[in-house]
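What you see is the complex with one protein chain gone and the rest in place.
Going by the order they are written in, the chains are A and B; count residues from 1 in each one.
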Amino acid sequence: MTSAAPLQTRQLALDARGVARRFGARWILRGVNLQVQAGEMVGLLGHNGCGKSTFMRIVATLLKPSAGDCFVYGANVKTEGDDVRHHVGFFSHIPGLYDDLTARENLAFAATMLGFPAADIDAALERVGLTHVTHERVRGFSAGMQRRLSLARLILQRPRLLLLDEPYNNLDVAGIALMNSFIRELNAAGGAAVVVLHDLVPAQGVLDRTVIIRDGRVHEPRPGDFGHDGASPQAITLPAGAAGIS
Amino acid sequence: MAFRDDMRRIRAIVWKDLTTERRSKAGFNSVVSLGVTILVLFGLALGPDAQALRDAAAGALWLAVLFAGVLAFNRSYQVELDGGALEALLLYPGARWAIFAGKLIANLIFVSLMLVIVVAVGLVLFGVRVPAQWPSLLGLMMLGVVGIVALGTFYAAMSSRSRAREVLLPLLLYPMLIPVLLAAMMATKLFLSGDLMNELGTWVSLLGAFDVIFLVATFLAFEYVIEV
Partner (left out) sequence: MSRNDTTQFGPPRPAPAWLGWGALLFFLFTQVYAVVTSPADAMMGHLQKILYVHVPSAWVTFAAFGVVLVASIHFLWKEDERADLLAAASAEVGAMFCGLTLIQGMLWGRPTWGVWWSWDARLTSTLVLFLIFVGYLALRSFVEDPHRRGQWSAAVGILGAINVPIVWMSVRWWRTLHQIQSDPREVAPVFLRGWLLNVAAFSLIAVWFIWKRYEAARYERAAEHAAQAAALGGNNG
């Protein structure tokens, strides 16, 4: 049964309505409502274990919601998973790489699986600064290098909805700049993003707004929700360059 | 177009599974060694009587292939679970059955290679004269491998991601495989003993029919077990 998305849903990159999820008898999400316009960059905050990652996995079709509905560009994550997967790029702490394949082989595999067998793999590797290890196996890579390789996979894909789960972990300053330039590039092309963060500083100048998940629901953040030197939501939603990183 | 993409995906998965397997040679070597060890144990259990060994050869060969093969099925998903690759695999667009087809073909190649070695050793150990039409024997055994691998690849998709995966896979798989195993054992036995009663053809066609049924069923059902 394919449920038709409501009309306004079709304009939205992401439309989550009452998304709930339990594990066993424990409810992690209790009805998340979140609408993201195409071209909008949204930060998602919350304590450890509040369900941020669970929500992201539901949007990426890796988990089914226990209740509620969720649409990505009008495609229902429960019933039209394949359409959703054409739109979303998911980047999490899980590298999703094969240790016994080289960097280039991993990307070539990803490109074929994504349906872009002719993608320019060497350009992607160069962009993330891994040209020097193109033919080395991923097994020997540091966590940061694996992150960069995963990012290269996203660069091949150029998704319309970017789901980033703590994307700056294990990245050095150059890596953070790389990530931000990629996010801005997709944004300029009309893409949307949901970025899960525990630290807002690296994402300064990237996000249009931030929301917080508390008690399994989405809330507008209060000033106290940001741990960094009393930084307010206004401070971190300034346009790029207005609040530079020291 | 979409179909051609899926064909490319299947090829990529087969290539990826076999490449990772080849680079960690330990996997193939230990599975083959296990198969040979099981044959030796069967030989010891059945005693030194040459005729008894020859009579039991077909059954022992298949059980050795089965027990060793089971390791391969869980391994095939272990590659995906290390480093969360299965998650990445599920995030790619495309038909789910393509994932199954890729894993199935890779496992087929893996188990077939293992089978050739184990059978060669087994024929020597059990004192069976290598039949003149050994290509037919191999073909017949491949039919058995298809059934074992189809069900094994399917059930391992669940067992490898559950608690108690070591016990769950054999518990689910072995009873389901009994028809395939019976047909494969009978056909092999008849082949090795010269098929005096002209029953070989029946068992081979039965085996082929089982393969078709289980291939269709597992292809249709895979989507439901891999997505959750």
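As a working rule, contacts are C-beta pairs under 8 Å (C-beta built on N, C-alpha and C of every residue); 3 or more make two chains touch, one makes a residue touch a chain.
Keep in mind the model is a prediction, meaning the values are calculated, not measured.
Novice: Looking at the whole complex, which visible chains does the left-out chain touch?
Specialist: Result: the unshown chain touches A, B.
Novice: Considering the complete complex, identify which of A:78, A:104, A:147 or A:160 is in touch with the unshown chain.
Specialist: If we include the chain that is not displayed, A:78 is the one touching it.
Novice: Tell me which of A:20, A:84 or A:101 is the one touching the absent chain.
Specialist: In the full complex, the listed residue that touches the missing chain is A:20.
Novice: Taking the entire complex into account, which one of A:46, A:95, A:202 or A:216 touches the absent chain?
Specialist: The one listed residue touching the chain not shown is A:216.
Novice: Quick one: say which of A:43, A:65, A:115 or A:191 touches the chain that got left out.
Specialist: Considering all chains, including the one not shown, the answer is A:65.
Novice: Name every residue on subunit B in touch with the hidden partner chain.
Specialist: Touching the chain left out of view, subunit B contributes residues 151, 154-155, 158, 162-164, 168, 171-172, 174-176, 178-179, 182-183, 186, 199, 202, 206, 210, 213-214, 217-218, 221, 224-225, 227-228.
Novice: Touching the hidden chain in the full complex, which residues of subunit A are there? Just list them.
Specialist: Within subunit A, the residues touching the omitted chain are 3, 17-18, 20, 22-25, 27, 30-31, 33, 64-69, 78, 216-217.
What we mean here is this: only the chains that are shown with their structure count from here on.
Novice: Give the list of subunit A residues in touch with subunit B in this complex.
Specialist: 60-62, 64, 81-82, 85-86, 88, 90, 92, 94-101, 105, 109-110, 112-115, 117, 137, 153
Novice: If you look only at subunit B, which of its residues touch subunit A in the complex?
Specialist: 5, 8-9, 11-12, 15-16, 19-20, 23-24, 79, 82-85, 87-95, 227-228
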